[in-house]
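Left out: one protein chain. Kept in place: all the others.
Chains here go by letter, A, B and C, matching the order in which they are written, and residues are numbered from 1 within each.
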Amino acid sequence: MSYHANEKGYYGEFGGAFIPEMLYPNCEELRQNYIRIMSEPSFQEEFHQLLKDYVGRPTPLYFAERLSEKYQTKIYLKREDLCHTGAHKVNNTIGQILMAKKLGKNRIIAETGAGQHGVATATVCALMGIECVVYMGEIDIERQAPNVARMKMLGAEVRAAKSGSRTLKDATNEAIRDWINNPVNTHYIIGSVVGPHPYPDMVARFQSVISEEIKWQLQEKEGKENPNYVVACVGGGSNAAGAYYHYLDTPEVGIIAVEAAGKGVNSGESAATSALGKVGIIHGSKTLLMQTEDGQITEPYSISAGLDYPGVGPMHAHLYKSGRGEFISITDDEAMTAGLEMSQLEGIIPAIETSHAFAIFDYKKFEKDDVIVINLSGRGDKDLQTYIDYFRL
Amino acid sequence: MSYHANEKGYYGEFGGAFIPEMLYPNCEELRQNYIRIMSEPSFQEEFHQLLKDYVGRPTPLYFAERLSEKYQTKIYLKREDLCHTGAHKVNNTIGQILMAKKLGKNRIIAETGAGQHGVATATVCALMGIECVVYMGEIDIERQAPNVARMKMLGAEVRAAKSGSRTLKDATNEAIRDWINNPVNTHYIIGSVVGPHPYPDMVARFQSVISEEIKWQLQEKEGKENPNYVVACVGGGSNAAGAYYHYLDTPEVGIIAVEAAGKGVNSGESAATSALGKVGIIHGSKTLLMQTEDGQITEPYSISAGLDYPGVGPMHAHLYKSGRGEFISITDDEAMTAGLEMSQLEGIIPAIETSHAFAIFDYKKFEKDDVIVINLSGRGDKDLQTYIDYFRL
Amino acid sequence: MNRIKAKLQEDKKLLSIYFTAGYPKLDDTVPIIQELERAGVDMIEIGLPFSDPLADGPTIQKSSTAALGNGMHTELLFEQLKDIRKTVSIPLILMGYFNPMLQYGVEAFCRRCFEIGIDGIIMPDLPLDVYKETYEAIYKKYNLINVFLITPQTSEERIRAIDNASDGFIYMVSSASTTGAKDGFGAEQQEYFQRIAKLNLKNPQIVGFGISNANTFQAATAKAKGAIIGSAFIKHLTQNGIGKIENFIKTIR
Partner (left out) sequence: MNRIKAKLQEDKKLLSIYFTAGYPKLDDTVPIIQELERAGVDMIEIGLPFSDPLADGPTIQKSSTAALGNGMHTELLFEQLKDIRKTVSIPLILMGYFNPMLQYGVEAFCRRCFEIGIDGIIMPDLPLDVYKETYEAIYKKYNLINVFLITPQTSEERIRAIDNASDGFIYMVSSASTTGAKDGFGAEQQEYFQRIAKLNLKNPQIVGFGISNANTFQAATAKAKGAIIGSAFIKHLTQNGIGKIENFIKTIR
């Protein structure tokens, strides 16, 4: 049994492409071409050259000595925070902008929650000289102001999504609407392993460079490719998908997914999809999502804009349902505390999304010589105001 | 003739240690030990391990295609913006924190202008679990708020310097006073190639990893170690010193130093030390500095907090006086425009300090197949508000 | 015979109206249907509001949000409609997004439609292959016509596959755009209308998206069997409530 997508884009019962006909030609064009294009040597070369020279890959695998000491286990951090623009998101946008060029598109749209994906998209559009429109929920525009400023500096247009919860879900709706209205010249760069097939698989493949590197880096440091656990936070699930990718079908590697419990899983203000979600359709994909009995999608809540999404990618729905992955929900408070601890123990201020992954130690105990790789998906610069306000620093 | 420091810390007529006796034991301890400690294999190993796994070195040498096209020459960017904490400053603080540990110090002080050095210092102090106090001018605290927040997150204490121009010069005075008052347990991590011997040489050696990498990276990309020009902005001069270091005594490599002209070299609001400075003593070093006829140090001005310093390191004074280096002054307006251009052409938002280095193309013409390496000393996240306000984005 | 099929055989251009159930007021659903029939429309699409209507433009989206805010939900709509066939005889189509249907249970949903007297379903995000593999049998069992969409970008091959899978009419999206986004038809659309007409599909086409007045209705139905008005009607309701529905219809035909 494999935990990768099958040819139709299904992970077990999850995935597929539940899209209106207006999106069919676009998705179909992608579906028919993505694997072929990605495996072209010229694509591979340009992709890897940019990852190296522009993004700054390989990102280090850093042994966190003081953190390891505190939790009495061996903790490595995969330093996606050191990627250009400050998070793993750019691995995917570099891949997709090259894809868009191969498909002859001259306009890019994207949705963004925390703004990291928006910045990463605006960045690659500037790099390639391509027009860029980013949809962002009105609320997220407020709480992630630095990233809005960055997108503007990069020449992108930021459009506010004013419907629904005015966060990531609604920005995604707006982006899809834009794509429907501009089906020919526009490529939609989705920012996570969500959306209709082939997006989840395509994005996971672009992000898989994370676990590809972990393997040889761990070999160098520990004399073995496999850690005991790989840990990542899950919003849509792209940094997690990248970190798990080459370990999915290696059962001896434990997979831990960390979701945002917001003010508490049962508080009514949460984004803990695995705990609260049921099977359904969101943004063209069959997956777990938070919804009313009636099938209306619930407005999620998390202090972190990047985890504030009512669904998860179909890969993660399958990892949850099949039991392959262990899912842990972390509250706002727990995440913030872990973020501060991380800053002061290791000198690395994590994105609040990532901070959720550092808060698992109260819920999961490890052996002294377990090797844990935590994916440090992004840096916390964008979240400084939130940290400052929270801790009254 | 060499452009490196001699044994007494002089670059030509510049350098030395013009310090009050209260600082003599500290500086002398450093002077006697720094070269020996730096060449210990255990030091080298730990230093390079941290540069690799923690800082994210080697930083890429990136061929900037669109910029090169625009200016009809071959431009490479040395990506110090990808260093952990966002600028070259951390190369030095990693080195100095290891030095401080070897010297048995348990308290660190630093000065900071843009806040990058303060953040880099707070970061390594968190990493090592050492107490940290950072002095910062009151004005800089206002204009570099994100970096103040970062220092606090990292557990450092930020103390406002309220005297003089309330910028970098005054923060340095305060730090020196602190050191005078705490001569035994405290190490002062100076953030640039300024201050009394052995600081300029020690900091230059820690930063020299920049040109060490450029050499082999350029060999890989261009089949030769030497570019035609190395370009860097100069505040105190540490990123420049690092970028020039291994080329100093290679006359075929042109050295271009870019200073901040503020509102214009002759506007009275400037920080263009080479153009406006005379030989004098500042912060324990004989160098070029902006001063009144009477020898009072002038309050400099630049839109960029990191270049807002009335002196330069003695290496740079010597490069200027000897003619080895070509010095160009760039105004606020020119720098801001270049920063925006860079963002939109290459998808990289530079620190305003760095933006000065991108504004030289109106003043200096290059041949079509000249190879220019510009040191991209830091990222612009800390400067977003200034960019936004300036361009009304 | 299914009321839709019967209607399609009439020798006239059909006017179909879309509205969002539970909007402007929660209890407006049935009166609107009755008014529309009285005003002489040929077919009605009853929109089951959804929280994330990504194929719809701002007008319909706002009406959906308002309807949900009014308290509309799947079971309530079925309740409201349970006696509809006592007063109304024109074809009724349920239009919505697939997730609420899935949560209700596809078979249960279809059974309720059948019991009520619904004639067809439009679920834009239920794709052809999934429908055929999993749900066609259920639709057939409850005598429900499934209506597929085509757009200017839909390939001929796929149009033929959709034609084959259809057993009523094809919902012909006038331009690649969310509802209500464009105003009037240009040369591109005319070319598209002609291109489709020449395919001689077995199912008639009814044009939707961008029909807002007599002009666009005529243009859309020059080649096609009929046209659907959605956003323009919702706007009318927003401005006038349910009182003057007949006036609106008269301006169209």
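The criterion applied here is as follows: contacts are C-beta pairs under 8 Å (C-beta built on N, C-alpha and C of every residue); 3 or more make two chains touch, one makes a residue touch a chain.
This structure is a prediction, so every number in the text was calculated from the model and none was measured.
Among the chains on display, the ones the left-out chain touches in the entire complex are B.
Here the missing chain is touched by one residue of B:Asn173, B:Ser329 or B:Ser343, and it is B:Asn173. Residue in contact with the omitted chain (choice from B:Gln291, B:Ser304 or B:Gln344): B:Gln291. In the complete assembly, the contact with the undisplayed chain comes from B:Glu21, out of B:Glu21, B:Glu220 or B:Asp389. Although one chain is not drawn, its touching partners on subunit B can still be listed: residues 16-22, 24-25, 163-164, 169-170, 173, 176-177, 180-184, 278-284, 291-297.
In the analysis below, only the chains that are shown with their structure count from here on.
Per-chain CA centroids place subunit A at a distance of 35 Å from subunit B.
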